[in-house]
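Scroll down for the structure; my scribbles are underneath it.
Every protein chain of the complex appears in place save one, which is left out.
After this line comes chain A, so read on.
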Amino acid sequence: MPVEGEPANSSLLTVGQLTKLFGTFAACDGINLDIRPGEIHALLGENGAGKSTLVKMLFGVLAPSSGEIVWQGQPVRIASPSAARKLGIGMVFQHFSLFEALTVAENIALSMDPGVSLSKIAKEASDLSHAYGLPLDPHAHVADLSVGERQRIEIVRALLQNPKLIILDEPTSVLTPQEADRLFETLNKLKAEGRSVLYISHRLEEVQRICDRATVLRHGKVTGACDPRKETPSSLARMMVGSDVAHVSAEGTSAKGAVKLEANHLSASARTPFAVSLKNICLKVHAGEVLAIAGVAGNGQGELFDALSGEYPVASDDVIRISDKPVGTRGINARRLMGAGFVPEERHGHAAVSALSLSDNLILARSQSDRRAFLGGGFLGLIRQDAVKMAAKRISAAMDVRKSGENPPAGSLSGGNLQKFIVGRELDRQPTVLVVNQPTWGVDAGAASRIRQALVDLAKSGSAVLVISQDLDEIFEVATEIAVISEGKLSDIYPASELSREKIGLLMGGMYGKTETAETTHAH
């Protein structure tokens, strides 16, 4: 079905009225999209807008409920990823599917036709990766590679099939600014060869920088098709969110108070072979302060959170202090009772249990800190469901959590709404210390700005807030102080106003301001 008055045969891929139903819920509802040869086409949308569902249908992972896919003028049915690859569609997923114990070449061989020798694949992969400016050692083990390098494997794997269309799902979410720049060069090279790229992102400046055209999705429908270079970030955001996104205001932050959270030469060895050990971390968060810790994923953020929260207590009491009391060996509930609150990175199965209701998920974090309100019956520990449900309702109202029904299971909420509930669950206690890991990871723009504002407001009211985040936009929005974590080591803490993105990028690569050459940041 031709779109925008173009004859169908000038398009590489045309999607007409494509619909995917899950039960009665339309994840994609009558989507029209066309991709021309040799363009970088952006697919924009909040979480839950239907981007992933759409590309899964294009790559043969999901079967559409109705509608058609036209590939080079021929209507096609894409039954499986291998069928998609045969057509000439390659895909780089957001979450890599690599075996860490295998080498680069072995990982690539897994997705190729059987019968091609490993040495041939290694040779081709190495040639191709250098030709596109994505240097890779085919004999390196994946476990030893950085996230950026792992992404290169996925890209090279897709390129080896000589695709006409490459789909990239949120490719820069795990990259340093420098690594992202390299990726963009590669994409431009692909474009110059006449290949098309479908680029999924919610980072507006990137889209404006590299994309020729953009299609915007909201609630499973196309809400706009435009040339991103002719739009402003706020007009694009409006198409994505459907309304203006509230700007986070960090004005009027109060003066620094006493130190509320402190780590003194905190070290912890890695618990698993693929974890990162923490090395001599020192930090202080004062009342009224938001300390943001930047860093590329997998550099010890999770481990730092575990140590600070007390999920995995450390050997010595003195290395972690909350409100000036040593707590290093105490568990998470002891720290909660001292007024600390914690928000882990992973929503499902860590911060919340998907199958349990919101009120049960409220007890999850607050069974001890709110013992008096939520539990009765003395040693029996009877849960006072009515009190808990009231509190859950109060939190939902305060954070504008949109849900189906009074007390639905946590798994039925969208990522943004669940995250609002999880953050609200801690804010409801007015914690004096709040430690948050990736507060808006995978959350839509509307919910993200609400959560960030809540963090800023909490600090303003005199609490100490520690935010661990990979998102530099977020860090600059909320932080009063910034530090960078790299390979389990923490940089010095700088006032937010004194740091530029470039400086943070260098710190992320482990360069503590000594030799400032961009090239070395890629050497892992």
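Operating definition for what follows: a residue touches a chain if its C-beta (ideal position, glycine included) is under 8 Å from a C-beta of that chain, and two chains touch if they have at least 3 such contacts; residues count from 1.
In this section, contacts and distances are computed from a predicted model.
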For the chain omitted from this view, which of "Glycine reductase", "Simple sugar transport system permease protein", "Glycosyltransferase RgtA/B/C/D-like domain-containing protein" or "Acyl carrier protein" is its UniProt protein name?
"Simple sugar transport system permease protein"
Check the options A:132, A:342, A:441 or A:476 and report the residue that touches the missing chain.
A:342
Checked against the full complex, the residue among A:10, A:80 or A:497 that touches the missing chain is A:80
In the whole complex, of A:33, A:49 or A:351, the residue touching the missing chain would be A:351
Determine and list the chain A residues touching the chain excluded from the picture.
22-25, 60, 63, 75-80, 82-84, 86-87, 309, 311, 331-333, 336, 342, 344, 346, 349-356, 360, 363-365, 367-368, 375, 377, 380-383
